[in-house]
Each structure stands twice: as C-alpha cells, then as structure tokens.
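Only one protein chain is missing from this complex, and each of the others stays in its spot.
By letter and in written order, the chains are A, B and C; residue numbering begins at 1 in each of them.
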Amino acid sequence: MGKMSILVAGRTSGLILLVVTSALLYYFMKRAGKGFVEEIRKLPPITAIDEAISRAVEMGTPTFMTYGMAGGFTSDTLVGLSALRYLAKETAEKGCELLVGVGGPRTLPVARENYRTGCIEGGAPELFKDENLHFFTSQQWAYASGVMGLMEREKPAACIFMGYFLVEGIHFGINCRRIGTMSIAGNPGLNMSAFMFITMDYVLFGEELYAAGAYFTGSPVTINTLATEDVIKWALVAIVILGSVLATAGNTMITNLLGL
Amino acid sequence: MVTMQEPIFVELGLWISAFYVLSCYSYLYRYNRFFKFAEHTMIGAAAGHTLVMGLNNIRDIGINNIVAGNFIYILAFPLGLSLFARFVPKYSWIQRYGFAFMIGIGMSIGIRSRLISRILIPMIATINAVNLSHPMAILNSIIIVGWVTTVMLYFLFTKKYTSESVVITYVRKIGRWGIMAAIGFYLGQTVMTRLAFVINRLEFLLFQWLRIARL
Amino acid sequence: MLMLGLGILMFIEFYVDVPDSFLDVTKSLQNFVMIISAFAMALGGITLLGHHGKSVMDKKPGQWFYSLWLLVVMFGFILVGVSAGTSGTQYTWLFNQFFRPIDMTIYSLIGWLVVYAIYFTFRARNPETTFLIIIALFTLAGNAPIGSAIWPPIAGIKSWLGTVPNTAALRGFTMASMLGSIVISLRTLAGMERAALGG
Partner (left out) sequence: MKLNEKGKTTIMDKLADIPEQYIYAILAVILIVPLIKPIGLPIPITGDTIKFFDAIDALEPGDTVFFAYDALSMTWMEQGLGTMIVMKHLLLKPGIRVVGASSSNQGPPFWEECMNSIGGISSYGKEYGKDVVYLGYLAGGETMEAAIARDIANTVNVDSYGNPLSELDLMSEVNSVDDFALMICLSSGWSFGGWMDQWVVPYGIGEYVIPLAGVASDIWPLMEAGLIESMIAGSRGAAEYEILLKSPGRAAAGMDAQSLGHIYVAILIIVGNVAYFATRLKGED
C-alpha cells in the first residue's frame, strides 16, 4: 500500500469503475423520470412463473419458494427477496398459498416483511401466515435437508428457487423430479448453476438473475438500470479487444491502466 | 464432569453416527421417516449451534469490548433489539434501522473488493494470456479472447443495446456454446470429488463401524 | 440514507488511504453486524420454537414427535454449549455425533444424485447439449485414472479443456455476473430497491 498517495495503490481502477457505474446509473434512472422506459428482452423463466403458479392453483397445492442459504445480505439474496415479494403478490392475486424456505437468520425478518407487504399488495392479507415461513438456519445441509423435507411433505406443484445456491441445487433438482413439480431456478454462479441447469425446467443463470431483479420490481427506474449494465459490458468488451490487439504489438498500456 | 473420551462414549458415538449416515442414505430409496428424523436433528443442531456461536459473539465482540472501555459497542445492542420491534405492531417500523444497517454494510463489503478481483483482474489475465509464439498458442488466444467477450455479450438485455441484429444473435449463440462447454467441463470434473465423498462415507461404514477387514 | 452513508463509508475505507482511527470505526461497524446477527438468530430460534412448539402442543399427527426432537436437540446444544463451553469435550462430542455425520452424509448424497442426474439429462437432444456431453465425456475420461492408462493423451486434452475453453467462458460469465451484482447493490444502497426494507 502506497503511504504517500490519497488512494490505495492497485485499487484506483476499481474506484473509477465504481464511479463510472454510479454516474451511468444516475443518468439512466433520471431518464425514467422523463417517462423513458427501455425495452428489454423476455426471459422465459420469468414468464414461466405465472404458468407455474396457475398450475399450483389448478392442482390445489401451495407454491414453494426459497432464496438460498443467505448467510449474509448479498445482491443475490436481495434478488431472492424481490422475487419473494413478487411471488407473494402473484399468489395472493390468484389465491394460492406460498410456502417460504428461509435460510440465514439475518434475512428472516426482512423476508417476513416482504411476504406480508406482497400479500397486502396482492389484495389478500389473510394469506400471510407466520407458519408459512419455514426457518432452516444458514448451515448449508440443515437448510438443504429442511427444504427437501418440506417439498416432500407438501408436494407443491410449483417450486421457485431464486438466490444464491451452492451444490444443494442438485438435491433440489432431483427432489423436484421425484415429486413431479414444475421447477424454476435462478443462480448467479456458473459452476453451481450447472447442477440446476441440468435438473430443473427453467434456469436463470449469472447476470440473468440480477436482471430478473428489475423484472420483478417492474418499475421503469429499475428497468432502465439494465441499460447501465449493457453499456458497461460493451465498454469492457472493447477494452479487452483493444488491450489484446495492443498486447500482440507489445504494448501493455491497457493492462497497466487496469492494474492501477 | 464426565469427559467424553471414555470408550463407552466413543463406541456410542460411532453407532449414532452410523445410524445417521444410514438414515440419510435411505433417502436414495425414497423420502421416509428416517430421513425425516435426521432432517429434524440437523435443523435442531444447526439452530442450537448457531445460537451458541451467536451468544459467544455477543460476549466476545460486544460485552468484552464494552468492558474494555470501547463504549461505541453499546450502540449495537439497540440495533439488534430493533429486530424484535415487529412484536409490537405500532413500532414495527423501528426494525428497518436494523435491516438498513445490515444491508448497508453487507452490500458495500460484498462488491468493493470483488469489483477488482472479479472484473479487473480477469480482464488483465485475459489480455496477458494473448500469445502468438506458435500456432497452438494463437488458437488458444483466439478462443480465450473470443469466448470471454462473447459470453459477456450473451447477457445483453435492452433492445436498444442488443440492437437485435443478425451479428449479435450470432455472437450470443457463440457465447452460449461457451457456457455449455464450461458446464460440461464442470460436470465431468465434479464426478471425481463427489465420488470421493461417497467413498469416504462408505469407508466409515465398512471399516470404522462394521470393522470389515480389507481383503 | 443510513444505508447509503454506511456504504460510502465502507467504500472510502477500501479505496482511500485512511488513517488508523478511521479503520477502527469501520472495523467496529463491521463487528456490529455480528452482534445484530446474533439477535437475528435469536429471532430465528423464537420462530422455530413457535412453529414446532405449536405442532407439539396440537399433537399434530406424524409431525409432533419430530418437532419435539428438534427442540430437544436445539436446547441440548444450547445447554451444553453455554454450560461447558464450545471447546470442551462434551460439546465436541455432541457436535461430532449429531451435526457432522448428517452434514457430511447429506453433502455426499451429491455423489449418488449426480450420477443419476447425468444419466437422465445427458441426452443429445440438440447440437448444444451434444457439445456439452462430449466435453463432459472427455473430462470424465481424463479424470479417471483408468482413462489415461488406456490412452495417455487424454489427460492433456482434459487439462487443455480446463485451462482454455473453461477459463474463458468462466471469466466472461463471472465478469457479467459481477456487473449485475454491482448495479443491484448500488441500486439498493441508493434506496431504490423496495424489497430491501420490506416497506
């Protein structure tokens, strides 16, 4: 760490990226204020959620959702919580009970609030019940076995997994197949979503999960933030290609800048 | 107090462990009451363990610091207690301060260093991997740079910046193949580690519990 | 607002060369989260007690016995953990017999499940999945000791698959995913994400 400078050496480029992202985010959110909404492509798993809930209503079973072990508050957990709220609203509108598998203790009170508000928004506050929140702690296998057991006992016709999952994805996938449920999953990591990818009906992976957060909220402000991601992605791709071309010519300017 | 290293406890422990291993494996046949029993034990144990660890944290981090004269730590207790505000509906809004604190810290810590280790360092590594010294290296460089960029572009969302042109559809298709390659590799690779875990459990059952001799 | 303030504080700590007294404050704030979490866990304990206590009281058929056992185990851990300490032999024994075997065994279930999952999903339905299956077969063959005994070059092919295509795809994937994570975190810190506070 350089003691002479104001910024910590080796982290400056990170700060620049952070500032640029924030600025772009601000710009695109402001545009929403002027009534401008980005058009976004459809994600099949999100559209499938509706179908899944209708299926559960038809078969007279509850819908099940969980947002992962959630050891702490990370961005993936937050998407899971948005999904919980969205699902609570949708199920309340359709008159279907929602079972929630709760992981980390820190998220328990937040999940409860989202569940309650979602039910109120959906016009059926009576569907909110404390006993539908099943708490399983953030110990991975306590959580996983709890979710497996709950699914086997209640046999929900729709299971939705949105959040951060590790290898327990395969336990859930096989379990979904055994009880013949419709399964929709979202997971940010590639290796870990591999298990869900092969065993579940619909899977959102990687950035799609974070984008889904905007779909769930549905407000123009959050949907416009997706444009930020796209712009930065193009910029990063341009930097990588430029850097590679320069590197073949023996010029290391780009890598030096990135390592600043 | 009894110490648990007496042979009787060791033997008892062995049988309890074996019982739970078999209960968990009975799930492979189908979900049954043994698995249900193990499942409830596990949740109870995990909750108890986490609670004990939580109490230790309150003692080691909270009370010890206050006793040592670090009075700022007193502030943590009302924030913690605020989570219980929901039991008094009139004041349930107070709990949001607890949420906000946990989320504010959790979110910012979550991204501040990963920004560097998961975006900038991979970029540097990709550029540095470019090497044109021999034909194989050229091929590798093209694959790496090509797939890093196309996989990123696979995740475009807005119509405006996807521009929905034929080229981008193509690019996204290549990106998707890259993701398939990584998933295929991971699944092939993981069988070994996973079977090692199964073998470990089987060794426990066969050699430690049943004490079968290797032939 | 509180969230944004804390977020900026944490960013400053990381990116700016700050004096040690500042570090002390941010370190304490991070420790606060540990303490608040302990309270949250107590809330979790109450939730479990309410849920399973009710099922015991109502003598819910097929469930009350399990609920009772869950509570017994939970209070057993707390009792021993508080009275004898977590590093004593009593707690270790409890932990090794009631926590670890289940933990490890449910984890190792993957070994079985993955074999079945690979069997029933690896069908060459379209070019994409065919490609996936071929890569997986090469990796399997390269990993198994018997594979390279039969055809030595397979180990080289496997490590090439690991270092070149896998690394490339994984990097692109992680970068995109991290970008999404940054945007959603900033959005939350700015208070634009309603789900964060449940209101």
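Criterion: a contact is a pair of C-beta atoms (placed from the backbone, for glycine too) under 8 Å apart; a residue touches a chain by one contact, two chains touch by 3 or more.
Small disclaimer: the values here were computed from a predicted structure and weren't measured.
When the missing chain is restored to the complex, the residue among B:90, B:134 or B:214 that touches it is B:214. Here the missing chain is touched by one residue of B:10, B:63, B:139 or B:196, and it is B:196.
Take subunit C: the residues that touch the chain left off the picture are 92, 100, 103-104, 107-108, 112, 115-116, 118-120, 122-124, 133, 136-137, 140-141, 143-149, 152, 155, 159, 162-163, 166-167. By the touch definition given at the top, subunit B reaches the unshown chain through residues 28-30, 189-193, 195-203, 206, 212, 214-215.
Note that in this section only the chains that are shown with their structure count from here on.
In terms of the stated touch criterion, the partners common to subunit A and subunit B are C, listed by label.
In terms of C-beta pairs in contact, the better-connected of the chain pairs B-C and A-C is B-C. A separation of 15 Å divides the Cα centre of subunit A from that of subunit C. Multi-chain contact residues of subunit B (touching two or more other chains) are listed as 27, 36, 38, 40, 42-43, 45-47, 49-50, 83, 98-99, 102-103, 106-107, 110-112, 115, 119, 123, 126, 145, 148-149, 152, 155, 179, 182-183, 186-187, 190. Residues of subunit A in contact with at least two other chains: 11, 14, 18, 72, 74-75, 78, 105-106, 109-110, 112-113, 135, 137, 139, 141-142, 145, 190-191, 198, 206-207, 211, 226, 229, 233, 236. Across the complex, subunit A meets subunit C through its residues 1-3, 5-8, 11-12, 14-15, 18, 21-22, 25, 29, 72, 74-76, 78-79, 81-82, 84-85, 105-106, 108-110, 112-114, 116-117, 130-131, 133-135, 137, 139-142, 144-145, 167, 170-171, 173-174, 177, 188-191, 195, 198-199, 206-207, 209-211, 213, 216-217, 221-222, 225-226, 228-229, 232-233, 236. Every residue of subunit C that touches subunit B in the complex is listed here, in rising order: 2-11, 14-15, 25, 28-45, 48, 66-67, 69-78, 81-82, 84, 86, 89-93, 95-112, 114-115, 118, 128-129, 131-140, 142-144, 161-162, 164-182, 185-186, 188-189, 196-199. Partner subunit A is touched in their complex by these residues of subunit B: 27, 30-31, 35-36, 38-40, 42-43, 45-47, 49-50, 83, 86, 95, 98-99, 102-103, 106-107, 110-112, 115-116, 119-120, 123-124, 126-128, 130, 132, 141, 145, 148-149, 152-153, 155-162, 179, 182-183, 186-187, 190.
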